[in-house]
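Dumping the structure here so I can ask a few things about it.
With one protein chain withheld, the remaining protein chains of the complex are depicted in position.
Chain IDs A and B follow the sequence of writing; residue 1 opens each chain.
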Amino acid sequence: MSEGFRVAYFPGCTLKTDARDFESSALAVARALGIEVAELSRWNCCGTVYSLDAVNLMPRLASVHNLIRAEEEGFSEIMTLCSMCYNTLKQTNNLFTSKNNGLAAINDFLCLKPGYSGRVKIYHFLEFLREKIRPEQVKNLVVSPLDGVAVAPYYGCLLLRPKEIAIDDPEKPEILTPILSALGAKVIDFPLNNECCGAYQTAMHQEAVVRRTYRIINSAQSEGADMIAVSCPLCHYNLSALQGLVRSTHPGLKAMPILYFTEVMARAMGLDYRTGVRVIPQDVAAAEARLRPSPNDPGREAVK
Amino acid sequence: MTRLGVFICHCGKNIARTVDTEALREKAATLPHVVLAKDYLYLCSKPGQTMIADDIREHHLDRVLVAACSPRLHGKTFAQTAQRAGLNPYLLDMANIREQCSWVHIDGAEGTEKAFSIIKGGLGRLLYAEPLEPFQSPVTKRVLVIGGGIAGIQAALDIANSGYEVYLVEKLPSLGGHMAQLGETFPTLDCSSCILTPKMVEVSQNEHVHLLSYSEVTGIEGNIGQFQVTVRLRPRYVDETLCTGCGDCVPTCPVVVPNEFDQGLGARKAVYLPFPQAVPAVYTIDWDACLNTDKLIICENCYKNCEAGAINFLMEPQEKMFEVGAVVLATGYELMPVAHIGEYGGDGYEDVIDGLQFERMLSASGPTGGVVRRPSDGRIPQNVVFVQCSGSRDPEHGIPYCSKVCCMYTAKHALLYKHAVPDGQAYVFYIDIRAAGKGHEEFVQKVMSEERILYLRGKVSKIFKSGAKLVVWGADTLSGRQVEIEADLVVLAMAVIPSSGSQKLARTLHIASDLSGFFSEAHPKLRPLESNTDGIFLAGAAQFAKDITDTVSQATGAAGKALSLLANDFIKLEPTISGVEEGLCRGCGLCVSICPFGAVKMLPSTRTGAMVAGINPILCKGCGLCAAGCLSGAITLKGSSFKQIFAQLEEMV
Partner (left out) sequence: MKIILGNSHPQSLFAQRIEALSRQKLFACYQCGKCSSGCPMAESMDLLPNRVIREAQLNNEPALMSCRAVWFCSSCFACAVRCPKGIDIARIMEAVRTLQMMDGKSITEKPSCEDNGTLPQIALISHFRKFNM
């Protein structure tokens, strides 16, 4: 990874809109840890969910464009925050490094000279934290430790599957454990933390996704979780925004705060990151507010 | 004047279909030194062989080429024919015009042409062949059996009962292997220890058996008929000759550790007898668990309580060396650790256990006294899920093969569970039921119908804890539905894998193992009891997963193989081994490091006294590696000399 901790950063669309707090908290945390984050000056949508069609290359072009831009800007590595961007960029890039090399076809198609080299590396912020930052460094920056707060990390699919892109053991992920522990949280390892939230089916088959929301939150809750930490805006939406719908069939389910892991970090480090854009149901927000408010937590602003 | 004979076989249509044997004969007859060329329908038949023998005599042939199949198949047949006709068998050679010629060619002209060049090559080689005589080596009439499970016990008994001495080496403190851990056995539900213990006692009391328990084979040198064996006896810290087996040492021992024999479900002391019927009935101090160390004695409780004075904290490992003529390998199997399967919880859930742990629960002498209890809270489980093929038939994450015994023991487990907990429910997830043994299918069907066990056809994807229960996510592919079961206990039929340390043993013994790590047999069909090293035989689960019936059959077979070897005072060894031309050897020693069998040593030359390579004819397998490696060309592989090989190549190209 980059020397002097300067990293090229690919935000992706949702981090500039609904998930602005994800980005702002991550940037605040990075700054506090002495990591210089340089956003690609030009980028486009990663293409979202990776196309599995082995024949049609078209759906991969969006990702390829980003890889080419990174190269043009002299970056050999790109870091992402959004799990889906990570997954899609990485799977696309693997197309060029695997045996079944699609590089020539893509470059021909784009009529690019010299074209993409296939050499850019994609990684997720969590991998960076694991490899470059010691938990003590995080611990040293904590001003309002999460003493006693039970945080359940939720990984979902996109960081763990398929196995070629896994950043951790797909069946027993624990990459967030040292970080959350350093914040003083009680880490809840719940069995459904690598289960799919239903992903994009939320747009088409909402009932099916609501069932997932219920199961996942219920599992975390019965293991004693006070909140769930995520790293994907789609997981965030399905686990958070759909809670109201869950309660219409499962009234007993208590509201469960869903936060990006970087938000959890920023709060414990006493960093101001709120952008004011948060799409969170009332009761979830209320549950979040009930979690031991910390004296150093700046601006607990009203929820939109 | 050389007189060559060429015999060409049609092999029915096997060769004749794509090779014009008649044309071939006509062409062969014109080759230099050939005085006779014939073709025949089946040369390996009795009349075919008689014809060759008669022709050798009648035409005074001094070298014969048989163009037919692979010498691996009929090399011996024709060598004997030559011998009968008074021709040195090493002056008869075979040219293989079947496997790599007629079988792989479709076009007749091509096939015939290739067959001709193979014959020309064969003749070239034959011209430089030299007559060779086999030599003899004495047979030591003793057998080493490694592994004291049912396979090793059975083999040792069969050999000892024929009046030969046996060394039986077992690495654990007691004989018995896994069979000693089982409760009842499929398909007859015999009590496992009731049928095993008499055999354990018998083998330990047999005057011909030297039982070396708590020991391991650390070295083997030599060859069929004469293996020099080194065994390391681990110190028990209890004198075997003095220990009366009273057990007075146990109560005051302060150290409690999990008992391996109970698969970790029960506990034992640091001084222990693995199980009541252990053979030898001698206590052992587990030095890793004991408070004492080699430097410091801090606890003498057992020492003080032993009236026989058998405890000796200063005991040292011993080495024992002896010679045997044959070896039977019976080191058995292990189960793949549950930790291997992350989606089933790794080893994180106490109530997800493997089949052997369940056996210990079912055993009357086990940690729960034969009552089925959950390890976590001791409660009697009401819903038990059995998962077959856990790790087996999974080339992607586990092992590719079928572990062979799990279908049967799972049916047995379900049945015994129902007998123990009649109001409980057992579910079995399976992919296929493999019950091909005698009485096996009937057994499984009976379990299903009489015990009303629900068999679900699907592989479980995930097991996780929810409160005190375990949630099992499976599918029933027959109804096309997902299945979710809240279980109290899950029993995984974990894959059967070779016992740990068998790879090391394979290296010590210079024998091959297959991709899965089981010892390889010399031929999968025709020599299943022999390893690829002469004189080393295979028995039981060390060769591949199998049940007790098959284990015992194979053990008796391996013993029979060893006995037929011991019936000879000498064995004949092939003369096709390497030889050194001392005058050419410059003493570099490269061959010593090349030889995989340790057959080459640097020795002072009898003529000049300089160090030159010497080949031990008994150890040499005739692989020819040293000959190919020698930079001075001083080594020749008899029967395949460089002259022969170059002549063959020259004729062919």
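Quick note on the criterion: a contact is a pair of C-beta atoms (placed from the backbone, for glycine too) under 8 Å apart; a residue touches a chain by one contact, two chains touch by 3 or more.
Remember, it's a predicted structure, so these values are computed and weren't measured experimentally.
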Selected from A:118, A:153 or A:233 as touching the chain missing from the view:
A:233
Using the definition of touch stated at the top, determine which of B:299, B:431 or B:454 touches the missing chain.
B:431
Per the whole complex, from B:356, B:475, B:491 or B:552 the residue touching the absent chain is B:475
For the chain not shown, which residue from A:45, A:61, A:253 or A:291 touches it across the whole complex?
A:45
Absent-chain interface as seen on chain A, which is shown
12-14, 17-19, 45, 47-56, 59, 82, 84, 100, 157, 160-163, 170-171, 195-196, 198-208, 211-212, 232-234, 237, 241, 279
Can you name the residues of chain B that touch the chain not displayed here?
343, 389, 393-398, 431, 457-462, 473-477, 480-483
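In this section, only the chains that are shown with their structure count from here on.
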What part of chain B is in contact with chain A in the complex they form?
342-343, 346, 462, 464-467, 471
Show which residues of chain A lie in contact with chain B when the two form their complex.
169-172, 191-192, 219, 222
